[in-house]
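Of the protein chains in this complex, one is absent; all others appear in place.
And then chain A:
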Amino acid sequence: MANVKFMNPFVEAAAEVLAKEAGATVERGTLSLQKSSMTSDQITVLLSLVGQVQGVVLYGLSIETALKLVSKMMGQEFTEFDNLAQSGVAELGNVITGCATVKLSKEGFDAEISPPTLVQGEGIQISTLDFPRIVVQLKTEMGDITVHLALRESPPGSESGKNYVPIAIQMK
């Protein structure tokens, strides 16, 4: 079962990292629990966690928002979502998740994260199969970022990460 106690570390981490990296102010928007497949935003950054908390984290955003963020982060204008911009958005997901895992660790849940995967293209079906996701909208002056958390506390003895939350990606 998805665990809502894992949400706050990610919201706090996103607020801290976006403020530091892009000078953005984050306001928490709507919160929901979803079980059906999600339809991708224009850009989705996906990372896995393994350890005492395990599962997947997805960050969805528009290309426009991504370009504004990476422009701020690099200090130069990006008008195309090229390799460098893609790398920047993936790294942003990586740093937010890394920061969240430190917060989780302070609450007694150690976890390691995978390198980020970037999925580009609207309408791609991303499913965590029967595992529900906590979905929280983060509102910034550069646009919204939707965070999907499909995380659970690892059962005793499964800290090696063998029992992770499944994910399926179906192209249009």
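Convention: a residue touches a chain if its C-beta (ideal position, glycine included) is under 8 Å from a C-beta of that chain, and two chains touch if they have at least 3 such contacts; residues count from 1.
One rule holds for everything that comes next: contacts and distances are computed from a predicted model.
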Among "Chemotaxis protein CheY", "Cell division protein", "Branched chain amino acid ABC transporter substrate-binding protein" or "ATP synthase subunit a", UniProt's protein name for the complex chain that is not shown is "Chemotaxis protein CheY"
Given A:56, A:70 or A:165, the correct residue touching the omitted chain is A:70
Only one of A:4, A:33, A:102 or A:129 touches the unshown chain, namely A:102
Filtering A:4, A:84, A:129 or A:168 for touch with the omitted chain leaves A:84
Touching the unshown chain, chain A contributes residues 17, 20-21, 70, 73-75, 83-85, 87-88, 90-91, 94-95, 98-99, 101-102, 105, 111-113, 115
